[in-house]
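The structure under discussion is supplied below as structure tokens; questions concerning it will follow.
What you see is the complex with one protein chain gone and the rest in place.
When the chains are written out, they are named A, B and C in that same order, and each has its own residue count from 1.
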Amino acid sequence: MLLREVSYARPGSVEEAVALLSAHDGARALAGGQTLVNVMKQRAASPDVLVDLADLDELRTIAVSGTTLELGAMATLTSIIRSSEVEVSRPILGEIAATVADVQVRNRGTIGGNICVNDPTNHFPPLLVALGATMTIRGAGGERTVPAEEFFVGVFETAVGEGDLLTRIDVPAGRGDGMAGVTLGVHGTYVANAAASVADGAWRIALGCVAAVPVRATAVEERLAGGEPDEASVRAAVEGLGATLDPPSDVHASADYRRSLAETSVVRAVLQAAERARG
Amino acid sequence: MSTTETTGTPTLQKGFVGQSIPRKEDKRLVEGQGVFFDDVKRHGMGYLHFVRSPYAHARIGAVDVSAALALPGVYGTLTGDEVAILTDPFFQIAADPGGQVKDYALAVGKVRYLGEPVAAVVAESRELARDAAELVEVDYEPLDVVVDARAALEDGAPVLHEECGGNLSYTGVWEWGDVDAAFAEADHVVAISELHFDRFNSTPLELDGALVEFNRGTGQWTLTTNNQFPGFAVIMMAPAMRIGTDKLRFVTQDIGGGFGNKITSHPQLVACCLLARKLNRPIQWTEWRTDFHQSMSHGNERWFLDTEVAVKADGTMTAFRTKAVDDAGAYLRYEPLGGVIWSQVAPGMYGWRNIRLEFTQAMTNKAPVSPNRGYSRMQQLWFTERIVDIVAHELGFDRVELRKRNYVQPEQMPYETPNGCVYDSGDYPRSLDTALELIGYDTIEARREEAASRGKLLGIGIGSTLDSGTNNFGQSQLLNPDLQFSGNNEVATAKLDIFGEIVITLGTTPQGQGHETTAAQVVADILGCDVDIVHVRAGHDSYWNSHAGFSGTYASQFAVTGLGAVKGATEELARQMKTLASMVFQCPVEAIELADGFARIADNHEAALPFMALGAIPNANNAGFPTDPPPMNARFVYRPQFEVPDKERKFGNLTLTYAMQIHACVVEVDPETGVYEIVDYAAVDDCGVRINPQIVVGQVMGATAHAIGAAMFESFAYDEEGNLLTPNFYDYHVPHTLDMPPLKTASVESPSPFTPLGTKGMGEGGGGGIHCVCAALQDALRAAGGGIVTDSHNPYHRVWELLRHPDRSRGKIEVRSS
Amino acid sequence: MAEPTTSQFVTVTVNGEQVEREVPARRLLVHFIRDDLDLTGTHVGCDTGSCGACSVLLDGVLVKSCAVLAVQADGASVTTVESLAGDELSALQRSFAEHHALQCGYCTPGMLMSATALLAENPSPSEDEVKAGLQGNICRCTGYWNIVEAVVAAGKGPA
Partner (left out) sequence: MKLEGTKEFEAPREVVWSVINDPSKMAKTMPGVESFEIADDTHWSAKVKVPLGLGGLKMSIAFTKVEERPLEFASLNAKGQGVGALMNMTTSFTLSDEGETTSMAWEADVKIAGPVGSMGQRVLQPIINQQVGNVLQALDAEVQAAKGAGG
């Protein structure tokens, strides 16, 4: 419960936030804090400086620009659930947000925080990889964009480096999405999951909980490409996926069980996505 | 949320007893005005933080506290070396070899489980105390670790307590009837090589802690703490601290759940006491969730090896024999009492007359165990239920018919078990029928087909269990003949105060069981007054003189011992009130009745004294009485009638009452992932006379929730190095709202012939739900390879293994028929 | 540029009253409420942000006060269980008592705050909506059934 000593600042602008993050060694952005504060309570990590993004309303915006849904990094999961923009342009984001933990966590927790933490059991890293999202990062040297598959680097590590700030997540509009998995209890921590997305016959599939970062199932994507999947063809395409994975073995699942769950999750996510793509 | 309650036997009530009146406790609790230990503050108090071992087994070298002491705001420290000088090891319940264990408030010389307190630091803030604890440098020399009770008993295993010459704490053979003859005459023998009851606990939401003050003038400590069995704590602490028991005053108001898990906090409390004296300031210790999971009060893990069941052709089960291996963890804080407590329910709800159980308990590099809701009986009840279902499964008997054939029958009550325990009352077959009716048992095959059409495996399971309540502590002598404990007791006081208020004090330490309410119901009926004028003091204070050696709240006994004491004290107060009224009215005492808040002449209601007048006379208006008016103050010790059990035969009545719960549930399993959902659940309770039915049903619900958690999610799992893999709610998932199935409850009332109010202690549930989930899973798996459920804890991955490799579990079963 | 500091002066409106305190940046809001302000109705049941016993409203939004720093509440309003009753218990509090929705009462303040937030948005929630609304609060005594009933009943109003 008891944190190590830490310094705190609450900047009034993105520029000031980036300047603070750059100016202080060991500085870390504080978004919703629903993971970071808890990690600090365990003293598993102890940033020297917290730069609280709470006042940066510009990072809370949810907007549609053309065929792109723009999610501010500080958009809370609750605001994503309630957003008509999300519902219209990429409804799966709201659906999955509604299954993250509980009301309190969703009220504070942000999409930016969820992915910057990159806990391997988090919902949004594999989903955003499957959706082909792009992350915009502001640093001292300016702004850059990173595709989702390059964004995730390791547990608690992303392309957001020291002095950087994730500002926005762009998701192309679409409906052909599915996500399936097994959790510890309803709305609990994921044991294994898969997210799948199809657009114009091209598939993007990402697995969660099998490595430090989401894993693309490219071979399955290729086998499914262009076809009109039914249960048998999806099962055939997924066959053998588990053997290519090297998932962790822990108290909730052996590596073998995770391999099996990964395959089942992909089958279910793909079938869900295909059905929704058909509308 | 889809709860239905049916009462089998409606009881006609004339007073408050038997009514679901709202609880007296609730107003303060819903206002956030309850007082839990951590809510109490004192000027100048220091916050204690324990330095805990990162190793499961290690020799301790130097402990350097200098850097911690140098930190501004740190008040002081305590190390194991100091503890070894200032205190003696805690008294051990065990005879040798377990009796040789040396257990102190802090680790001395060695650590034996991960999270064991090695030193303590006190500072001016909570955060600072933890900072300072990080600065304490401890030299550890890691030692080999043993986490499996079976391996711990093998030659060459790492030894935790060298004084014991091994890891065995207790072993004994418990045999009744003629087991060999029964097996010789059996038509079938079902052999089960291994069954395992998993390690978990009830994880009360409030964690342990205390505010400890030392009075230098009187040498007395006041402990504002949530320890739930002060009578036991004081017996442990006072000799270790080389003081009399009166030097330790226990105070508590509200406790945030206990379930037995708050019985064994005495080592930490001693550390607080020593620091309060050493630093001359109040010491505040709050345990956090990870601390609790790593170091406190796990439930007993138990293996049942080489089990054999003797069965006649008609399904009558005549005998079983098994080797139980129990895992006590690193220290014997309440153990090896679990080594006898199970025998309160040795045959479960069944008529087995021939039983042989070899009980062996080992110490391992895991957190010490302590009582946990259903303590030690739940393991045995799960075992008896599991073997009944496996016998049915393997021999093709109907599970319901097999149960009904073998249950102790209502006409046999009171029933003496082969080991001399007396089941006081109950109608098990009828209770089972009630549960099956609630669950819709007659439509189950249609539901099974419907589920199959959705690709799901459906199964139904039964768990029939007992809540044995009101211990005869004489059973401890079956483990250690030198112990001088027997019987049981509880105390209450009742007084009529100056303005006519009735004030009741209890020796108990309630944690949500509604003692203030049920006590008031009993009192109001005896005194013929409204329940609102009965003030039951909240909590416990050993200064009230309303406690005895066994005072506390544990082991399903309040409705018997606590209310028995309340009834006794109130009846004595009533006698005093009537006597005083008869002195005033100069009439025979028999002519007086208490009704409507008056003492009055029964056939002349004009001659009536309000309680206020009765209270005022002895207290403030007592001139002119020729003899002393009664004091309007009574203290009563309730003592159940027990004999010391026969130590040779391990025979005797170990508990006074046997409440019963039968649980049944329906599960649906996803055959691809092993994920399953409980889709229907029913629980039937029979605890004799119910003082407050709503409170009883609440206890049944709580027991159900704990059982579902233990069956599906909750496990204290360790790796080979002794790291706890589920050290907090990240990985130890307890059920949340969305995890709970719809529940139906019903009650049957079979009054106990042995208790003052016909009540029985209840609330633990005997793990009924754990077994019904196991049984439902096994039923569901019949259509998918017939895997046998051999573990009490079945998370999804274990179900997946049973689906993938049914032969592995089937290989544990062998049937021999003659 | 705001310089990061290890301690800050905060102004927080707690249950309608403004309080001003110097607090360490590392102090959790729940400890600020309990230890600094002596409002001990808000409880702590875990150390991982899981149990919800510390739930309060922060600017009207339901949060776990163990996953918020006290300095983050600067300028905000905090509503705790102590504010729920006026001269009499609220309908929700009464419903908890009537339905035996509490045993030890330790989770109750958090449950009440979650239910209060739910009812503010959805005055007569269904059973499923109540279950979803209370998912972030652990109770170890009741199995939740009576709690859910109490909240559903409070939403329905007096029978």
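The rule we apply is simple: a residue touches a chain if its C-beta (ideal position, glycine included) is under 8 Å from a C-beta of that chain, and two chains touch if they have at least 3 such contacts.
These numbers were taken from a predicted model, which means no experiment stands behind them.
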| note | Across the complex, visible chains touched by the hidden chain are A, B
| query | Pick from A:S22, A:S46, A:T68 or A:T244: which residue touches the chain that isn't shown? | reply | A:S46
| said: For a quick check of understanding: of A:A98, A:V146 or A:A212, which residue touches the chain that isn't displayed? | reply: A:A212
| note | Note that chain B touches the absent chain at residues 54-55, 114, 134, 142, 290, 719, 721, 723, 725, 727-728, 730-731
| note | Note that chain A touches the chain not displayed via residues 26, 28, 36, 39, 42-48, 117-121, 154-158, 189, 209, 211-212, 246, 248-252
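The rule we apply is simple: only the chains that are shown with their structure count from here on.
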| task | Decide which interface, A-C or A-B, involves more C-beta pairs in contact, and give its chain pair. | result | A-C
| With chain centres set to the mean of the C-alpha atoms, which chain is at the far end from chain A? | B
| task | Averaged over CA atoms, how far is the centre of chain A from the centre of chain B? Could you give it in whole Å? | result | 43
| request: Pull out every residue in chain B that's touching 2 or more other chains. | output: 126-127, 288, 290, 730, 735-736, 738
| Set of chain C residues in contact with two or more other chains | 24, 26, 31, 44, 47-48, 132, 135-137
| note | Residue positions on chain B within touch of chain C in the complex are 1-3, 20, 22-23, 25-36, 38-39, 41, 126-127, 202-207, 254-259, 286, 288-290, 511-514, 694-695, 697-698, 701-702, 704-706, 708, 728-730, 734-738, 740, 743
| message | So in the complex, the part of chain B that touches chain A is made up of which residues? | response | 49, 126-127, 129-131, 134, 288, 290, 672-675, 712-713, 715, 717, 725-726, 730-731, 733, 735-736, 738-739, 795-797, 800-801
| said: Which stretch or stretches of chain A touch chain B in the complex? | reply: 1-5, 42-43, 102, 182, 184-189, 191, 250-254, 257, 260-261, 264
